[in-house]
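Yeah, one chain of the complex is gone here, protein chain that is, but the others are all in their spots.
Letters A and B mark the chains in the order given here, with residues in each chain numbered from 1 onward.
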Amino acid sequence: MDVFLQQLPQLLINGLTLGAVYALIALGYSMVYGVLQLLNFAHGDVYMIGAFIGYFVMVAFLPPDGPIIAPVLIIIFMMLLAMLGCGVLGVVIEQFAYRPLRNAPRIAPLISALGVSFFIQNAVQLTLTAKFRNYETEKLIAPGLAFDFGNARLSVTRALVIVTAIVLMIILQYLIRRTKLGKAMRAVAIDREAAAMMGVNVDQVIVFTFFIGSALAGAAGVLTGIVFTRIYHFMGFSAGLKGFTAAVLGGIGNIPGAMLGGFILGLTETFAVVFISSTYKDIVAFIVLIIVLLLRPRGLLGARIAQKV
Amino acid sequence: MKFRKSLIGVLALAVVPMAFNSVVFAQTPTIKIGIMAPITGPAASIGTEQLNWAKMAVDDFNAANGWNVEAVESDTELDAAKAVTAAESLIADADIYGVVGPAGSQEVEATGPKFKEARLTTISGSATRPSLTTSGNDTFFRVVPTDDAQGPTDGNFIANELGATKLFIIDDQTSYAAGLADAASAAFEATGGTIVGRESVKQDDQDFSTLVTKAVGAGAEVIFFPGQIASQGALLAKAILEQGADITVFGADGFQSVDDFIKGSAGAAEGAYVSAFAPDIHKLESSADMVKRYTEKYGEFGTFGPPTYAATTVLLEAIKRASDAGNLTREGVRDEVAKTDQASSVLGNAIAFDENGDVKNAAFYIFQVVGDNFELIPSSSDEMMEMTPEATPSS
Partner (left out) sequence: MSRDKIGVDQWVEQYDQRVSRAKGIQGFIEQTSRRLPVWGWLICLVVLGALLPVATTNSFAIRIAGNIALMGILALGLNVVAGYAGLLDLGFIAFYGIGAYVYAYLSSDFTGIHFPTWATLIIIVVVSTLFGLLLGSPSLRLIGDYLAIVTLGFGQMFVQLTTSLTRVDLPGRDKPVDLTGGPNGIVNLDPLSIFGLKATTVVHYYLILLIVFAISILIIYHLYKSRVGRAWRALREDELAAQAMGMPNHRLKLQAFAIGAAFAGFSGGLFAAWQGSVFPSNFDTTLLITVYAIIVLGGLGSLPGVVLGAVIMIAVPDILRNAPLAGTLFYIGVIVTLFSVIKPRWQAIVLIVAIAIFGFILRAVLVGANPDAFTTLKPVGALISDTVRSWLPIPNNAMVVGNYGFAILIILVLAVSRIKRPLWRLAALVPTLYLLLFVWETRLVAEPSITRLLFVGVLLIVLMIYRPNGLLGQRRVEIA
């Protein structure tokens, strides 16, 4: 137990970093689900594309003889371009794979989403091969740079990831709570037809939702690259599952819930590794999920809505 | 809508018999070999490397002998069930005289009976589970040594040469890693050392920081991680460096990749150890030309490719001998493969098979990461040399 107490701060740091990434992925899942009741299984692959966009931006700005501009600017460019690229990708996917199916049985867009996921993964493998690629984070942020708290060490990289994720979530929260667009999104989420009757442009709202959700996935991809450094064509698969889990844990369709779910999932996995075994970390995470759902069938922050008849 | 529906029906009616027909009757008088590898899916990085090396071996053989052997790839996605279908597709093609692969031990287990029945020879460049060759399948050969041979060497080296008493073991839930980890941990415990942790990760896990925290808490001196994916070794080394821990990484064959392990770790892998069944072929003068040609065409590579080249060459030469002897049948090729006696191979060692189909005189090498290189540990190779008098590492 003593060892554990000593290690607690380090574990919290590890768990929060992981959780921040999960939370960003979960947000996109949750937002799309909120407005369309669609499980967007291609979301993990959008995240993967984000990681690759960030990678190529980094390579462009980091020739072997040293960075052309300040490393901070490079990181900002990576984030912005990845978010923009993924946002556009998300909108394109929506336009071509989901929109024609808006009134189809609920399972049809699910299968279409799987098709998109297959397509993106294999298109990336075809053009970029299956090789692992590495973010050269050490050239952007000096590796030794860290805050030491006793036994724990919070590297600047991890701090950057956690802070960026939280800032993005605050912006998102502002967008949804305070702007007109956010209001429209919430209206569509509650009742699409009623919102349309009240003059909300539903199509536009859905496009924005996909844009923002996918942009957040893109940001998550770049942050993953920065902190865990390894990216490859298949990385979206398990990340997508984690994001889905986190979204459901927090209450799917609920924005603060997705964030909370992400952080809880990250921390759960981290503590599961220490207390039980890394072998069983996914199982522990799912058991936690099942317990939460049995106690609160709509997730932690999911609202209890009376079923419409 | 109606029109489309009937069209789909007609198309299906037309295509299916035609498809089967051409599988059956599309016989041209050519010689083909099959290549089974996990070309897509999570292990695609290994599979494509194996595929590319096998293709290069075929090209080299064709160029040297003026033949026109064709390579037929068959994707297994590292799934035994898919591997069986893939195997069946190769078996059904009468022009195929031998198969390179499959990559994973579980795929060999699943496809073995089918290949044995069809008398089709398989030569794997990466399946290391010991029982594969001893279970009576006389059509299976491999150019790499088994876990039984390598694991104890690693365990003893960690205890005796590194002087470690507390070992932390991670496997990546593949039969390769689990087998090696078990063998090494038994040997390490026999020397009086303690295993302070045994963990598993998935091959797509990215975050090793908590495992490192746990290893630090357990007082580990060395982490033995015989993973297949070199970049995971780099992630582990980086996590150790990030937390400022004093733990040595010891990996196996999979980590022997300059690009993914050493460069991928951005210096964090410095001082790490890797044991491997093959010398780093980047260092072999005899293979320099091959390394150059491969890199120009396909890019950087790790450990899993070159053994596949060796396996392909063994197969092709056996086919040639069988053909010269006028006995170009699947059975004839199998007999010739069993008689293989190559004085040298791309791996730098001689290749001959024992009665089970295992490569004779398997050599092991232990390397330490110094700068951008894998430096051969002399003491380890001396020790190995006694075991393997014929192997000549030239680094």
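Just so we're on the same page, a contact is a pair of C-beta atoms (placed from the backbone, for glycine too) under 8 Å apart; a residue touches a chain by one contact, two chains touch by 3 or more.
Just so we're clear, the structure is a prediction, and the values are computed from it rather than from any experiment.
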So which of A:80, A:267 or A:293 would be touching the chain we can't see? A:293
Full-complex touch with the removed chain, picking from A:188, A:223 or A:248, is A:248
Of the residues A:107, A:145 or A:190, I need the one that contacts the missing chain. A:107
Filtering A:31, A:57, A:81 or A:116 for touch with the omitted chain leaves A:116
Candidates B:45, B:122 or B:175 - the one touching the absent chain: B:175
Residue in contact with the excluded chain [from B:77, B:207 or B:280]: B:77
Where does subunit B touch the missing chain, residue by residue? 2-9, 11-12, 15-16, 19-20, 22-24, 26, 28, 39-41, 72-75, 77-81, 84-86, 88-89, 91-93, 105-106, 109-110, 113, 118, 129, 135, 173-175, 178-179, 198, 200
Which parts of subunit A are in contact with the chain that was left out? 33, 37, 39, 92, 96-97, 100-101, 104-105, 107-112, 114-123, 125-127, 237, 241, 244-245, 248, 252, 279-280, 282-283, 286, 289-290, 293-294, 297-299, 307, 309
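Convention: only the chains that are shown with their structure count from here on.
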Computed distance of Cα centres, subunit B from subunit A, in Å: 35
Provide the residue numbers of subunit B that touch subunit A in the complex, in ascending order. 40-42, 44-45, 47-48, 170, 173, 199-202, 204, 206-207, 209-211, 213-214, 216-217, 229-232, 234-235, 238, 241-244, 260, 263-264, 266-267, 299-300
Listed in rising order, the residues of subunit A that touch subunit B in the complex are 3-4, 6-7, 10-11, 14-15, 17-18, 122, 125, 129-132, 134, 136-138, 143, 146, 153, 155, 157, 224, 228-230, 232-235, 237-238, 269-270, 273-274, 277-279
